[in-house]
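One protein chain is absent from this view; the other protein chains keep their places.
Let's look at chain A:
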Amino acid sequence: MKYLKYLLAGTFFGIVLVKAQVISWFRIQEMFQLTSFHMYGVIGTAVITGIISLQIIKRFKIKSFNGEPIKVAPKSFDKGQIFGGLIFGIGWAITGACPGPLFAQIGSGFTVVIVTLFFAILGTWVYGLFSDKLPH
């Protein structure tokens, strides 16, 4: 079962999301009300860890476990990052969750977040419907 490793990686990540409390609506309000350093500390440490890891992988040309050279596609700029970014940010503060935490909130027992997830899927679908008419 070639996908089992991703299920386990997701399980690890889900545990960390809950223990980091980044799935907490309270923590998100604190972050955007600038009353606590917690979220900035978590995201900042995660980014620094990611930067160092990628530098090590690139410098030592580390291969993936199945022997492929590791490649990371660059991101290209379009206006969606501005308009979409603002729209997502508004939703992030309302729901207290970005997409990863939505799944973790459901798992940790807040089953009503299934409704939020359904509407997030609907939002993605509506974006797909109008994507070529939106400014990019």
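Here are some notes:
Everything below uses one rule, namely that a contact is a pair of C-beta atoms (placed from the backbone, for glycine too) under 8 Å apart; a residue touches a chain by one contact, two chains touch by 3 or more; residues count from 1.
In this text, contacts and distances are computed from a predicted model.
One chain of this complex is left out of the view, and of "Peptide/nickel transport system permease protein", "YeeE/YedE family protein", "Protein-methionine-sulfoxide reductase heme-binding subunit MsrQ" or "ATP synthase subunit a", the protein name its UniProt record gives is "YeeE/YedE family protein". Although one chain is not drawn, its touching partners on chain A can still be listed: residues 3-33, 35-39, 41-51, 53-54, 56-57, 62, 64-66, 68, 70-78, 80-100, 102-113, 115-129, 131-132, 134.
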